[in-house]
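These notes concern the structure reproduced below.
Now for chain A:
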Amino acid sequence: MLQVGLNHFLFVSAILFSLGLFAVITRKNAILVLMGVELILNAANINFVAFAKYGTGGLHGQVVSLFVIVLAAAEAAIALAIVLNIYKLFTNVNVDEIDNLKE
Partner candidate 1 sequence: MEGFPILTLITFLPVLGMIFILLIPKESKFQIKLTSLVMVALQLVLAGIMMSQFNYNAGGVFEQSSFQFVEKVKWIEIPGVSWLGTVKIDYFLGVDGISMPMVLLTAFVSLIALISSWKIDKSVKGYFALFLLLDTGMMGVFVSLDFFLFYVFWELMLLPMYFLIGIWGGPRKEYAAIKFFIYTLFGSVFMLLVMIGLYFSTTETLTNGSKVFTFNLLAMMDKTNFTADGILSPFNPHNLRFIAYIALFVGFAIKIPMFPFHTWLPDAHVEAPTPISVILAGVLLKMGTYGLLRISYPIFPEITRELMWYIALFGAINIVYGALCAMAQKDFKKLIAYSSVSHMGYVLLGMASLTSVGINGAIFQMFNHGTITAMLFLIVGVVYDRAHTRGIEDFGGLASKLPVYTGFVTVAFFAAIGLPGMSGFISEAFVFVGAFSVPAIRILTVVSTLGIVLGAGYMLWTLQRIFFGKFNEKWSELTDLDTREYVMLIPLTIIIIFLGVYPSAMLNIMNTSVNVLAKFVNETSFLLN
Partner candidate 2 sequence: MSLFDIFFYLFALLTVISAFFVVSVKNVVHSGFYLLFTLFGVAGLYVLLGADFVAVTQVMVYIGGILILLLFGVMLTNKITNVEIKSGATNVLPAIVVIGTFAGALVSIITRTNWSESPSPAPQTTIGALGKLLITDYVLIFELLAILLLVALIGATSIARKKNENASEV
């Protein structure tokens, strides 16, 4: 059981994913929400790399994770820009308070 295998990595990634999701859902600050997103992406990445090692996928998994890291950066940049814009408009970045658009 303690012998580390694929499942252990997947277990870590699952927890990371859940925590990321938790952050996205619960944190008010938009930047913390973004951090949650990063956690989710990292969880996925762990999976890819783990499967690359233990599974039949080979290096392709690592390639994917590389791409994901780059995409995460781009996404973070755009998201941050938007958050800054929000800050300019609303003088706060609390996601739950920005709900003018609704029924």
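By our rule, a contact is a pair of C-beta atoms (placed from the backbone, for glycine too) under 8 Å apart; a residue touches a chain by one contact, two chains touch by 3 or more; residues count from 1.
In picking the candidates, the idea was that all candidates are chains of the complex that A comes from, given by their letters.
For clarity, every value in this text was computed on a predicted model and none was experimentally measured.
Chemist: Tell me which of 1 or 2 touches chain A in this complex.
Modeler: 2
Chemist: Applying the document's contact rule, which stretches of chain A touch candidate 2 when the two form their complex?
Modeler: 2-4, 6-12, 14-23, 25-32, 34-36, 38-39, 42, 45-46, 49-56, 58-60, 62-63, 65-67, 69-78, 80-85, 87, 92-94, 96
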